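Removed: one protein chain of the complex. Kept in place: all other protein chains.
And then subunit A:
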Amino acid sequence: MTTAPNQSVLTPVLTKNWGDEQSWKLSAYGDYAAAKKAFGMQPDDVITAVKDSGLRGRGGAGFPTGMKWSFIPQDNPKPKYLVVNADESEPGTCKDIPLMMANPHVLVEGVIISSYAIRANKAFIYIRGEVLHVIRRVQAAVAEAHAAGHLGKDIHGSGYDLDIVVHAGAGAYICGEETALLEGLEGRRGQPRLRPPFPAVAGLYASPTVINNVESIASVPSIIANGADWFSSMGTEKSKGFGIFSLSGHVAKPGQYEAPLGITLRKLIELAGGMRAGHELKFWTPGGSSTPLLTAEHLDVPLDFEGVGEAGSMLGTRALQLFDETTCVVRAVLRWTEFYKHESCGKCTPCREGTWWLTQTLSRLEQGQGSAEDLDLLVDQCDNILGRSFCALGDGATSPITSSIQYFREEYLAHLEQGGCPFDPEASTVFATAGAKA
């Protein structure tokens, strides 16, 4: 046990050194002991350890990481690739970028161990293009690791070679979708690919490819260092280990809270010093804007893959956006929908045209125009997008709308009755004056 949750339920592993002096430097990080330990193991044993740990993908879908690695056909003569999805763009999600900023070496070490396990000699870290400072920091970390002999030819005499390419995206949300990311990495237009073939069989340059989220890969060194049992001792039965919970919005101390999966929002809000003074929780997203909204009645839902699923949403990226009673849900949903419209790649009809139409219907509702039937129209539009689009972006675009109508139909209708938004938008801001009406 490296963490001592004596006073707290928090389990800082990835975030443990964030407060250290120049935590991003190799000197502050350590000497890649986990990677050295991994080199003493057979690659298949590394895969087994990750499988046994119960680590599930931290990018949102929660696919078992070790199983994903074992899908790589090792008899395929083509090179194998590891691609790290660091295109963190989901509204509300803010875990990978601070992680790469404060602790880039845990990612690099994770890449080394993971690549060794799947027998890849080239790994790519695809970082969202807008975060130039993060790109530079990861590049610097890779260079440091290279200089220290953690990367390159015959790493630490293991006979294993690895090079890491840090690639900057070009500003498209869709490139967080793994096949669109591969297209972008290959220099093409970022649009999702037809599957099958799946990336494990024909991914980057039509070669077997593993694509994992930053946090998933960064969790690997601790599993190797401390053992699968250590990892699986945390979390819940089917959602093992720890994860970074990113609290944002109307909370006293927003930030990243690393805790075992299965923690509740009630506990997290408590750790974060409660909601904004004088206000109470109205609705929240468990894993970014693409996961259906939940409300205050879900405060005790265990935040693991199963628990949130049962509550009718998805754990997603644990991007907990908290909104208090000053927030107009219609307005919030419209903003998200405008985001999806802006980011729709255009490949398939339901997402391209559907988001165009949804924003129009929603903005009319927000302005108090239209009728109650428009709510049914909205739900029907969402029904025609959900499960009909090429990739999950279209599905995600419908989540805030359908869930907000489910929980806040009355609020939508209030817009129609009052001929406009009943909320004072200023009341939800940080600069809200005391007099702003709730």
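In the analysis below, contacts are C-beta pairs under 8 Å (C-beta built on N, C-alpha and C of every residue); 3 or more make two chains touch, one makes a residue touch a chain; residues count from 1.
Keep this in mind: contacts and distances are computed from a predicted model.
Colleague: Looking only at the UniProt record of the hidden chain, which name from "Polysulfide reductase NrfD", "NADH-quinone oxidoreductase", "ABC transporter ATP-binding protein" or "Acetoin dehydrogenase complex, E1 component, beta subunit" is the right one?
Modeller: "NADH-quinone oxidoreductase"
Colleague: Of A:91, A:370 or A:396, which one is in contact with the hidden chain?
Modeller: Final answer for the missing-chain contact: A:370.
Colleague: Touching the absent chain in the whole complex: find that residue among A:273, A:387 or A:425.
Modeller: A:387
Colleague: Just the residue numbers, please: which parts of subunit A touch the chain that's not shown?
Modeller: 172, 174, 189, 191, 194, 341-350, 352-357, 360-361, 364, 370, 374, 377, 380-381, 383-385, 387-390
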